[in-house]
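Working notes for the structure below.
Not every chain is included here, but those present sit where they belong.
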Amino acid sequence: MDAVVHLISGIGGEQETAFAIVNNLLDAENADLGELVVVAQSQGIEAVTTGGETEHQVRSLLDAGVSFKACRNTLDTMNLDESDLVDDMDIVPEGAVEVIRLQNEGYAYLRP
Amino acid sequence: MDAVVHLISGIGGEQETAFAIVNNLLDAENADLGELVVVAQSQGIEAVTTGGETEHQVRSLLDAGVSFKACRNTLDTMNLDESDLVDDMDIVPEGAVEVIRLQNEGYAYLRP
């Protein structure tokens, strides 16, 4: 069972919930979980930038094997650059397309 | 790959994000996207009424071939009439049923 977490909210509490849930998924025993992907876009992109309050959590989840994919359209709209993001993050042309593509491959969808 | 966008939030920023995402999906090249449906219900219905700040965006997306479906139960609860909505919108008895039906047909789900 694979899952994609849509990190799209600008609400701090919802961003925190997203990271907490991914952490719990990593810790879940006997849950038979496979790939975990976080797609960050829109206001959710702030949570994966360097210097932000959640940078440490992002690094920790990346180290644990979670994939992060950031939306190029969002970067362009917000005048952000790849270098503003935590390292080792994939960039996709449009976050929503990636979320659709993953669901099409059988990933479950979570929107914290 | 088809997708349904659940326009259910009363938060202005989330409504704006919904329209921005649908626009990006329309612009996505090589993404092999098929049908795009926006289901508006609950507080999200405000975003598809005439006279609202987002009326122009709704008309633009309708013109571009996006389907909009508004929830009859929400209209009744909020004492709204079909004539309060932007033209050329379908009405469904219950928005959540439509969202479930579309997922059952293979549509991916996006909740901005």
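Structural remarks
We just call them A and B in the order they show up, numbering each chain from 1.
Rule of thumb we're sticking to: contacts are C-beta pairs under 8 Å (C-beta built on N, C-alpha and C of every residue); 3 or more make two chains touch, one makes a residue touch a chain.
These numbers come from a predicted model, not from an experiment.
Summary of assembly composition: all chains derive from one sequence, 2 are present in place, and the complete complex in the structure file consists of 3 copies.
As a working rule, only the chains that are shown with their structure count from here on.
Separating the centre of subunit A from that of subunit B, both taken as means of CA atoms, is a distance of 24 Å.
Only residues 1, 3, 13-14, 17, 20-21, 24-25, 27-28, 31, 33, 108-112 of subunit B touch subunit A when the two sit together in their complex. Across the complex, subunit B is touched by residues 6, 8-10, 41-43, 73, 77, 93-94, 96-97, 99-101, 103-104, 109, 111 of subunit A.
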